[in-house]
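Omission of a single protein chain aside, the complex is shown with its protein chains in their original locations.
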Amino acid sequence: MNVTEAELAPLPRVLYEPLVRAALVEDFGLGGDLTSEATVPAGTRASAAFVARARGTIAGIDIACEAIRIVDPRATIAIDVRDGEAVDRGTKIARIDADARALLGAERTALNVLSHLSGIATATARYVAAAGNRVAIVETRKTLPGLRALQKYAVRAGGGKNHRFRLDDAILIKDNHIALAGGVPRALDAARERAGHLVKIEVEVDNLSQLDEALAHPRGADVILLDNFSIDDLTEAVRRTRGRTILEASGGITLDSVAAVAATGVDVISVGALTHSVIALDIALDMV
Amino acid sequence: MNVTEAELAPLPRVLYEPLVRAALVEDFGLGGDLTSEATVPAGTRASAAFVARARGTIAGIDIACEAIRIVDPRATIAIDVRDGEAVDRGTKIARIDADARALLGAERTALNVLSHLSGIATATARYVAAAGNRVAIVETRKTLPGLRALQKYAVRAGGGKNHRFRLDDAILIKDNHIALAGGVPRALDAARERAGHLVKIEVEVDNLSQLDEALAHPRGADVILLDNFSIDDLTEAVRRTRGRTILEASGGITLDSVAAVAATGVDVISVGALTHSVIALDIALDMV
Amino acid sequence: MNVTEAELAPLPRVLYEPLVRAALVEDFGLGGDLTSEATVPAGTRASAAFVARARGTIAGIDIACEAIRIVDPRATIAIDVRDGEAVDRGTKIARIDADARALLGAERTALNVLSHLSGIATATARYVAAAGNRVAIVETRKTLPGLRALQKYAVRAGGGKNHRFRLDDAILIKDNHIALAGGVPRALDAARERAGHLVKIEVEVDNLSQLDEALAHPRGADVILLDNFSIDDLTEAVRRTRGRTILEASGGITLDSVAAVAATGVDVISVGALTHSVIALDIALDMV
Amino acid sequence: MNVTEAELAPLPRVLYEPLVRAALVEDFGLGGDLTSEATVPAGTRASAAFVARARGTIAGIDIACEAIRIVDPRATIAIDVRDGEAVDRGTKIARIDADARALLGAERTALNVLSHLSGIATATARYVAAAGNRVAIVETRKTLPGLRALQKYAVRAGGGKNHRFRLDDAILIKDNHIALAGGVPRALDAARERAGHLVKIEVEVDNLSQLDEALAHPRGADVILLDNFSIDDLTEAVRRTRGRTILEASGGITLDSVAAVAATGVDVISVGALTHSVIALDIALDMV
Amino acid sequence: MNVTEAELAPLPRVLYEPLVRAALVEDFGLGGDLTSEATVPAGTRASAAFVARARGTIAGIDIACEAIRIVDPRATIAIDVRDGEAVDRGTKIARIDADARALLGAERTALNVLSHLSGIATATARYVAAAGNRVAIVETRKTLPGLRALQKYAVRAGGGKNHRFRLDDAILIKDNHIALAGGVPRALDAARERAGHLVKIEVEVDNLSQLDEALAHPRGADVILLDNFSIDDLTEAVRRTRGRTILEASGGITLDSVAAVAATGVDVISVGALTHSVIALDIALDMV
Partner (left out) sequence: MNVTEAELAPLPRVLYEPLVRAALVEDFGLGGDLTSEATVPAGTRASAAFVARARGTIAGIDIACEAIRIVDPRATIAIDVRDGEAVDRGTKIARIDADARALLGAERTALNVLSHLSGIATATARYVAAAGNRVAIVETRKTLPGLRALQKYAVRAGGGKNHRFRLDDAILIKDNHIALAGGVPRALDAARERAGHLVKIEVEVDNLSQLDEALAHPRGADVILLDNFSIDDLTEAVRRTRGRTILEASGGITLDSVAAVAATGVDVISVGALTHSVIALDIALDMV
């Protein structure tokens, strides 16, 4: 179920380094780590490891280690678990030898990002396992401000795929758009008219008759989002669509219900909770 | 149990406006909201409301509305529920009249921050209600990068108080510091020696004998953190301390256990999950 | 041929305001406009107009006026020509009444952005006129650092459509990718395997036999880019494709050749020069 | 005609590195290079070269290579052509060995800046060659937002010199200033009165009688700008000035007319098109 | 001796607003003004005034008031003393009516910038008064990081003029440059060869024979800096120069010695202490 190293492309460093620096500054304030400076003798070395305290899937280990490298460029770091790999309680994720004050000063910044992203990857991996390989598990745009690139990367680390990144890379016609446009056909016409040739169009439908409208459209949507459909209606939607477009199911799908949704034959299942309600994976920095 | 408007000081706008702008840019990308521009006629007005879809406590309504004002400076907004107030499923939090394209373009940015912060406030309020008024519920530094000011504000909105904001505003001597300093007394000596006169000192102890060491120190800590103590040990710790210092309990305290912890007589209960594992409060933007 | 106001959605202000401020600071340096401060009496008012000195299509008038509003928030500005509209030599684009020092200080910043974006819109409009309505004229990613959002907006103002905005919103498999992937079919397989459900896939082919490979692929590309094809080969490509996928022609297409390319029946013509080799439209700020 | 390495001082890296990072982020968005990640196996190495596809003069090779170093700090790069040197079609400018995904991801960012700056250097070198060594070819403040430092550097790479950098480093009294100040003498008086001792004063004149006014001024301008003068009037202006001040010619001077303008004996010729209407030099990244 | 309102051009707001916002964030941290929020009832209004506690010259009142407007956009502010005007102990500089919490939160940020800049203006005005009107008092590049635009503005407010703003707006050949270039004549030759036509050249000389070298140069410097000359040598330097170039005296000139230096007939006196060793003017915010 894990994403192997070869399959998961790392997030380019230029996309996360400024965030890590900002997080360190957020924690250091103007005076730095008063506690470590007061209690740890200057020059003390520390050997430590990021250790999982619960089962899960790792995401963000490079990002966490970047925090340590910024405060101690001479730290030596050995990463044992790559993003996308599963861990058990007690697994060492990375081993670090660094200046003790620097390490303790960066510890919380590193852990905050690692445990958050690993929480996302862990949840994603559970949905992927429950849903089976045929269907794609994707997140939504319900992300936290400034963290979208990282959160969507963590979904990939968990074996999921990504929904659109933002408002400019795909058209997703929702209920409000349909209402303001004057119905599904008009909204689809307008979207086809305006969309560039590399922009996919998805339309949200709330019931089977709207689905029929969307399917009947001469230049129909590339993807149809079945919002809050019952399992029966999802099954019927798959039957009526006969593979002509991609079908995405969404709306309150949980780890308990995802297998049943997947069994209906939809292509994509989107789960907002993957990024909007993240349970951090418990990870600690243990001195060794 | 709610924090009334008079009691909760709003977060200064200068602390959140850049974040809101960055979040809008994160969502708009380079091309803006393709969908609304394609499907909604230019100049269309929309009346809408932020509506709670679940019970909870609101935090971040000014911040969410800032997103809308940035994209439509002429929007009229009436806020019905202030931060810190409780809502039921269906409660209108704010009513908005704005340009339809602008409103739909900012909708997700606004909701992402509002539902996250309200999720924090809601959880905090539940802990506060369970623990009773005598004890303070506080968060930790287990926050998300770039969001600490907002997350800590949301804790206040939920009726909690704040632990230290960052590494430079208080000394918190943890197990690693104690080990590297050579024990509790030496760590406390070093901290007292180095701390400024406005810096409080807290020391984490793992058992009652470490507590005794801390209490016996001539210039003892201002606060003692009882980490992962059983209820019995917390009770004993309160007895031994006899009010000489503030006692903070921490370590895996949940909504189920918080009342029992509070009943031991500790002064402060810190809950990392308040900010590291946030369940978003379900809030929608409904057209009216 | 012009894009009417109703059709061209304005660029959200949050996407260009920081750039305008940075451009003003770039020009003001640390000391501001020495010349105007020395030679123009304080408090002098000026009435002026942006006036076209050549025929063309306007883009960026709101952005240019933002520069003036930043230095004089009380300026009154009347915009006579909206983005996407054509002007003749001598047409007044906007009329401004402002503090004279402020206006002269912001003049160059305003004109630099307005004449550059109008240059893009003008060239685009000429390509669109030459190619006719059936084919879409699009730019490429050959844009200038920091200016992509504005340059792509100017293409839309000129009646063009947009190619992908950046590397994350569509897959475009070029010759180097094909070589490293081991041929067109393998590259397409890999892309389909990895792409999210809202990501279109385009593949570049250099000759008709590569086109056949692409067309023969069971889950073929959404778009095929015919790179540096002769007119005859473009015609043949259109014949062989029979509307099964979108065809894009690219490679050194000029205003002289675009009509012939359009006549082959391709769907999209991409022109790198629209943004990489921009001839500024001559626009001046005339005192009136 | 080339500027030798010893003569052209490199642009300090601190002035362009943030721009390169921002350009990479602009192109990577939130998801990075989907295409290369999908089609190029992880760990693949690539050998490539920046190759000129047309004759010209190079500027920005260090800046382009910075883009590659940012995405692959272990890339090995050999620069064969330094900024200011001429290339023929087919000349290898730099050879690179790097991670294939990283290289393809940074390719467009690198080429966009290199071809733009080399376009400026190429045009400048042509003007310099046509005008001869005695006269200085300079650009104006008609630059693109955020790119002024780089564009002015490219002019130097092409053998040109720089006009003022911004509004605070020299006084340039134009027609509007003269009108608002009440004539050339009053404007010059005011400028002399207010200017610091290291600020040069230039005044724009539109005809020979204004030139006489400027020359007659007791503390005359350091430089006089002859705006839109005919060749005859330029010749006459040089005769009347007798070397007492520097003379700059400007206004629609093209590669065709620059030799004749230079022959009049003016000291400086300013050409706005050098930076406002740049034809990119065609440069490609070829795999080798 | 004061600079009247008409003469001192205000610093463009775009040059100081980001600094004021950053200073407020620096002071607010993540939690804001704990004290005012705790002790001042929400909604309390306050009337206050910036009041001078010592004689001096004001600079930065708009910048200080910007801090208050940012935290309370509805504050009403009446500015009684403009930048460049003298005040006595007790003079009200501006009167403010604002939200009490906001005002107290911004007080220190506002006062810090106002008292620093007024300190510069006050010192400058004293030098100007002591030196008399014929000579220009200027600062140097010995400024504080990030504050140069403001500090140089404050010098202008005090009646001084500005030396160069930075390294790119004038050439100042110092002893190290002369040594590395191989003497004054070679350094001047190189500078003339490389300088743009709007760049002035100043050369520092340490004694009268170096002055003779500089004066003898066929295309001599625009300005000669007489570094650490005695009063006698300054007098002799003025005599030898006979008005052929501008003479600047520098090197440890104090309020006690400036009149004697001015009396030698030099044109410009530069005083590093104006910006590197600023004695803040005592200004308070008094509640009224």
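We just call them A, B, C, D and E in the order they show up, numbering each chain from 1.
Simple rule for what comes next: a residue touches a chain if its C-beta (ideal position, glycine included) is under 8 Å from a C-beta of that chain, and two chains touch if they have at least 3 such contacts.
Keep in mind that what you see is a predicted model, and the values were worked out from it rather than measured.
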Touching partners, among the displayed chains, of the absent chain: A, B, C, D, E
Hidden-chain contact residue, picked from the options B:Glu26, B:Asp83, B:Glu202 or B:Asp282: B:Glu202
Candidate in contact with the missing chain, chosen from E:Phe28, E:Phe50, E:Tyr153 or E:Phe229: E:Phe28
Hidden partner chain, residues of subunit C it touches: 26, 29-30
Hidden partner interface residues of subunit A, rising order: 21, 24-25, 28-33, 37, 41-42, 70-71, 101-102, 105
Contacts of subunit D with the absent chain, listed as residue ranges: 5-6, 9, 11-15, 148-149, 152, 162, 165-166, 169
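The definition used in the following text is that only the chains that are shown with their structure count from here on.
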From the options B-D, A-C or B-E, the pair that copies C-E, where over half of the contact pairs coincide: B-E
Mean-CA-position distance for subunit B and subunit A (Å): 23
Separation of subunit A from subunit D, taking each centre as the mean of its C-alpha atoms, in whole Å: 44
Multi-partner residues of subunit A (each touching 2 or more other chains): 26, 29-30, 148, 162, 165-166, 168-170, 172, 199
